[in-house]
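Structure first, then comments.
Only a single protein chain was left out; the remaining protein chains are all shown in position.
Lettered A and B in written order, each chain numbered from 1.
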Amino acid sequence: MLQFLIKRFGQSVILILIVTLITFFLINLAPGGPASMMRMDATAEERAALSERLGLNDPIPVRYGKWLGDAVQGDLGPSLSSGQPVMDRIVERFPHTLKLAFWTIIFSVIIGVVLGIISARNRNTWRDHTINFGSVIGLSIPSFWLAIMLILLFSVQLQWLPSAGTGEGFVGQFKSMIMPVIILSTATLPTIVRFTRSSMLEVVSQNYVRTARAKGMKEKTVIYSHALRNALIPVISIIGVLIPRLLSGTVIVESVFGWPGMGRLIVEAAQSRDYNLVMGVTVVATVLVIFSNFIVDIIYSKVDPRVKNIG
Amino acid sequence: MKSKLATLLMVFILFIAGCSSDTNTSGESSSGGKETEGVSKGGNVSIPIVGDPIFNPWHPNAYAESNLVNRVLFQGLTKPGLDNLPVGNLAEEWTTSEDGLVWTFKLKEGVKWHDGEEFTAEDVAFTFNDLVLNASLGSNGASNYKALDKVVEVDDYTVEFHLKSPFASLPAYLAFNSEILPAHKFEGVEDPWEFTDFNKENPVGIGSFKMGEYISGQSLKLVKNAEYHNGEPNLDSVTFKILPDVNTQIAQALSNELDIFVLEDKSSLARIEQAENIELVTADITRYFWISLDMENPKFQDVKVRQAMLHAIDRETIIDSVLEGYGEIANAAITPDQKQYFNEDLKTYEFDPEKSKQLLKEAGWEDTDGDGILDKDGEDFTFQFDIALQGDLEQIAVLVQQYLKDVGFDVELNTMEWNAMIQKNIIDRDFDMILNWWSYPSDPDIYAQYHSSNAGTGNNIPGYQSEELDKLLEKGQSTSDPDERAVVYDEVQEYMAENLPYIYLWYPKELSIRSNRLSNVPDMYVGGALHYIYEWSVTE
Partner (left out) sequence: MSELTQEGVAKLPIQERGFINFFRKLAKNKIAFISFVFLLLVHLGVFLGQFVWTISPESVDPANSLASWTSEHPLGTDDLGRDVLARLMYGGQITLLVGFFSMVFTVLVGGIIGAVAGFFGGWIDIILMRFTEAMMSIPNFFLALVALTVLGKSPFMVILVIAFTSWMEIARVVYGETLKWKESEFVEASKTMGSNAMRTLFKHIVPQIIPTIIIASTLGIAWAILTESAISYLGLGIQPPTATWGNMLQNAQQYIWTAPILGVLPGLSITLVVLAYNFLGDGLRDLLDPKHHKK
């Protein structure tokens, strides 16, 4: 286990380094510069002064070296657009994204597993077909379009749900999360449904389940006591795959619903060429994805007796 | 290795902790119900802004959203009067020396910063000498004060502005995003732009409302400053909601969640006009749209070509369709809101493609080979039209391109992101034709955008150079008597209309949404009315 941890950690560090390298060069090569230098009415002298202040006059590799040197010491530098430490800006925004992601996973795992079981138990019946049909539709609708349509219906027409913001108070927060979570779930729910379904079918066809049936156990008992437990184990692994997808989804969802999270932050940062902020958000997001995959793997190895040696 | 893993874990745990603590605070803030005390006192006004503000008007990243907030938190020496001419604010009165090089401002006494410290000449001197005039800081708007040499404290309540050259517009410029900052808070601060405690968290202002609660990415609540120097505000609080999306803003206005804002995008007008809880208000603003041609390109140097272009563009139709009628044809750079200076009787260029073709013919451009494209000495009139994807610009550009094509110009439209546009067109000065707008302090001094000395790297974007215009602009700067100035700027406008250093398109009108529950908002543009927010009131 320890060896696995060390190996995994080493790989993660290399991965993060590569991501920072690519991102740094990409964003610094972008035409234009930090937004403060990009006002219509700024004069050449003002731009020169700002460029000097922001330390943009060094060659890009030198700046990368400096950035990396500070970053390993935990200093992601100041945001070029507000002067705040990048870490502060991320810490401000991160909880909102975490909140959305957390509830989306909870929501889509619960609903997804239930639908997946229904689908598997009733395979090739209208129930199965309807659920499958719904899954495909979920995967096919552009999420922002669906979001706008929902806003038109629930916020504009019916005025039941707020069209933007995170809401105030328990009820307010709950209401403002309904639409974003539903939209985010369209990316994760169908995958979980399909995965649960095929996992169930596979387990059901296995020997021990057949044996249980042969012994004359009731179908329900077979399904719920034997099959389900084993079928759900692989579902854990799919969550690891869904996390990066979820993060991508937040970019869109946060933009549509004015949700103050990391997804919107990266778009703002890239557009305003806030180099430090782009780097900071990318690094934190990468660390997060790697870390959560890591946790998922560990849980998986604990609960699945078949996985004896991972890595 | 292990310790790094531990750090990673720590980071994660920190985030989780951050998450839970956040939920707590937002839970507490829920009980913010307001009591109503009569009709005109108390209450809250909600105003949308598009991004997180910076509580420092001179910060290089203080954009429009910050300007609105800072106008309420802070105060300038002057402010725009109801007729848009500068009136006293923190300064009670001012005088000019004979040669126009020294301006003396008398400051209001007994004005207190939000932390209780007294406002004095030191604050004014600090703001200008240490921030604006410190070239290495690159303060936002510092270029407006190029003529300023230094600010001298005469006594606690008197300051002198010493100028390098006459600058008749000084009071007008002091009313335009030039708020004063508290010197005592900035003592010992190494880098004023990284002074996050002030700029992002706990600003100490002097305006009618002071810092309340701020949640990044969501909202900023300012609460009444009962000791405001122009009198106690009627409202209890002002909430700036951070809503980048215009559709959300409209939805919230329709459901009474927002009270006042400028409707930049007119696409939804038809829906808003039906709303019973909203009033639409139009106002003149100091802004004009223009086309800039590269004046180093010989093709565009011929004034007839520029005049022909303007005759080819149906500006009325563009105003009617894209601007929903909220605009006025422009013939020069001085905007109609400056009633004292605006010249109504200028040469105008009506939409007339035939006249356009005639002018082009006179300039030697004609479609001789029948390919639909103008040519001269075997060369086609081909050029690139760069446009930033911002607001209505792309829509306007598609129409303008079509009009220019109709008279035989071969125009290729090249759309790009704002940031990339600035890099290519403004910094590198690499363009044939661009379309954009200027917004400036309400004062006819437009030296920055037209004087030869600002060609190439300054705000004279086309790079237009004319001795005649230069002389007029210099004369305008050194004339402080309003009537004499009006004469000079009449000439300036006539010159512009005839020679088209920029191709003038239109003066947009500001259209703002105001909820019916608002009252006592002065009849002016929203940005100006914010200077009078202490007079606003709401009925619940």
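The rule is simple: a contact is a pair of C-beta atoms (placed from the backbone, for glycine too) under 8 Å apart; a residue touches a chain by one contact, two chains touch by 3 or more.
This one's a predicted model, so the numbers in the text were calculated from it and none came from an experiment.
Undergrad: One chain isn't displayed here. Which of the visible ones does it touch?
TA: The undisplayed chain, in the complete complex, is in contact with A, B.
Undergrad: For the chain left off this view, which of B:Ser143, B:Asn247, B:Asn343 or B:Ser537 is in contact with it?
TA: B:Asn247
Undergrad: Which one, B:Val50, B:Val152, B:Val303 or B:Val398, makes contact with the chain that was left out?
TA: Candidates B:Val50, B:Val152, B:Val303 or B:Val398; residue touching the omitted chain: B:Val398.
Undergrad: Which listed residue (A:Ile6, A:Ile148 or A:Met217) would be found touching the missing chain in the intact complex?
TA: A:Ile148
Undergrad: For chain A, which residues lie in contact with the unshown chain of the complex?
TA: Contact residues on chain A toward the absent chain are 11, 15, 18-19, 22-23, 26-27, 29-31, 123-124, 132-133, 136-137, 139-145, 148-149, 152, 156, 201, 205, 240-241, 244, 247-248, 251-252, 255, 266-267, 270-271, 278, 281-282, 285-286, 289-290, 293.
Undergrad: Name every residue on chain B in touch with the hidden partner chain.
TA: Touch with the absent chain occurs at residues 246-247, 250, 265, 267-272, 317-318, 320-322, 389, 394-395, 398-399, 402, 413, 415-417.
Rule of thumb we're sticking to: only the chains that are shown with their structure count from here on.
Undergrad: Starting from the mean Cα coordinates of chain A and chain B, work out the distance between those two points in Å.
TA: 38
Undergrad: Per the contact definition, I'd like the list of chain A residues that touch chain B in the complex.
TA: Those in contact with chain B are residues 5-6, 9-10, 13, 30-33, 35-47, 49-50, 52-53, 74, 78, 81-85, 88-89, 91-96, 98-99, 148, 151, 155-156, 159, 163-166, 168-170, 172-173, 255-256, 258, 260-261, 264, 268, 271-273, 284, 287-288, 291.
Undergrad: Any idea which chain B residues touch chain A in the complex?
TA: Those in contact with chain A are residues 1, 4-5, 7-8, 11-12, 14-16, 18-19, 22-23, 26-27, 29-32, 51-52, 54, 59-61, 63, 135-138, 140, 142-143, 191, 193-196, 199-200, 215-219, 241-245, 247-248, 251-252, 254-255, 417-420, 422-424, 426-427, 436, 438, 448, 454, 457-459.
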